[in-house]
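Sharing a structure here in structure tokens format.
Complex shown without one protein chain; remaining protein chains in place.
Going in written order, the chains are labelled A and B, and every chain counts its residues from 1.
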Amino acid sequence: MPASKTVEIAVGVFVALGFAALFMLALKVSGISHEGGEGYRVRAHFENVGGLKVRSPVSMAGVRIGRVTAISVDPQRFDALVEMTIERRYDNLPVDTSAKILTSGLLGEQYVGLEAGGADAVLQDGSTLKLTQSALVLENIIGQFLFSKAAEGGGSAAPAKP
Amino acid sequence: MPDSASPRFAEVLVRVRGLRFSRGTRVIFDGIDLDIPRGRVTAIMGPSGTGKTTLLKLIGGQLRPQAGSVEIGGTAIHALSRSELFELRKGIGMLFQSGALFTGLSVFENVAFPLREHTRLPESLIRTLVLMKLESVGLRGARQLMPSELSGGMARRVALARAIALDPALIMYDEPFTGQDPISMGVLVKLIRLLNDALGMTSIVVSHDVKEAASIADYLYLISGGQVVAHGTPAELERADSDWVDQFMHGLPDGPVPFHYPAPAYADDLLGGAG
């Protein structure tokens, strides 16, 4: 075994490396730094949130600016109430900013996309977004598509045998 | 027999009575009595495999006898709790037959080990003590070596230095002379004698070496076949009129001392084939 000074240094390096790895896992992998606290909250109502989850990204023009912090059903309106936290540095979003639930890729995860409006007033902590567009739910789209096709064909086309 | 022996010692440090110990079905000790006088060198001799090492382990409390008692300074050691036993052992040194040096520690650290574990001496004092002990076994220059770099005889001398590191009141040497050249053997004999006389230690020496044991010991026990066969001062044993003692003390091949491990008759074994 090497001299005790060397041992101590090596062990020190090892422990530091271990904690650095844990630190990296916390910050870079789980993105814990983006959570809670250092942002302001805005809310939006959606008819349907589809596959949106707590911690899904909130982005504007493709750049992530925050994340979803809570999803619940509004007890009066019976639609979905999504609460998101936007990073403090983006504190000049106009009040008429609109929110859409979008999908990255065909089957990718869903996120909230914000589009800035033109008003002068800016969003505050606790503001509610007025203009929203729900998630596209694949079943509904396919259902609508089949329905319209059926309507075109005058209901005469028999469904193909499975 | 020991009762005839006891009165001649002013004070008995280790008293063994009716000790019975067996390994599996093999009986190693069948009720032996021994007295180890305080402040003297007592040699225990006997044929290989009779249980001398076992006896030391029984005295040190590492093995538990099936019957009988071992008392050190009046305390029955097998009745002690583990922590009391450990407290007692701080005053006992033991040189293992194999040396049993800590292979992960250097020679210096091996000898320093008991000092570091049981005392709170400053480093400079530990260093002085360790170097003194190593000097006394002639290995001060080898202090940086690892045990794997030592010869068998050197390792044994380091182990001896470690056993005496705390200046124990009782020290047990399991074959200290094997593997030593005549010079270091002479040094070790003198060292054991000196430690005993100068520091008032009580020493138990297990040895095969009749000449050395007789020259070093104040009192001798010969054990064989689970019994104490003879005991007395070297001079007494020298003139004992027992065939057994005579054969053992003079190393004669023929006589009543069993050289062989218990076995069926040689011819039967060779011809029988079974077992």
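What we mean here is this: a residue touches a chain if its C-beta (ideal position, glycine included) is under 8 Å from a C-beta of that chain, and two chains touch if they have at least 3 such contacts.
Assume contacts and distances are computed from a predicted model.
Asks: Which of the following is the UniProt-recorded protein name of the chain this complex doesn't show: "NADP-reducing hydrogenase subunit HndC", "ABC-type quaternary amine transporter", "Transketolase" or "Intermembrane phospholipid transport system permease protein MlaE"?
Replies: Missing chain, per its UniProt entry: "Intermembrane phospholipid transport system permease protein MlaE".
Asks: Considering the complete complex, identify which of A:V29, A:A61, A:A121 or A:A151 is in touch with the unshown chain.
Replies: Only one listed residue reaches the unshown chain, and that is A:V29.
Asks: Pick out which of A:R55, A:R77, A:K130 or A:K149 touches the chain that's been left out of the picture.
Replies: The single option touching the absent chain is A:R55.
Asks: Spell out, residue by residue, where the missing chain touches chain A.
Replies: 1, 4, 7-8, 10-11, 13-15, 17-22, 24-26, 28-32, 34-35, 55-57, 64, 67, 104-109, 111
Asks: Even though one chain is hidden, which residues of chain B still touch it in the full complex?
Replies: Chain B touches the chain not shown through residues 57, 60, 62, 86-90, 92, 94, 96, 98, 100-103, 113-114, 117-118.
Rule of thumb we're sticking to: only the chains that are shown with their structure count from here on.
Asks: For chain A versus chain B, what separation do you get between their C-alpha means, in angstrom?
Replies: Between these chains, centre-to-centre, one finds 79 Å.
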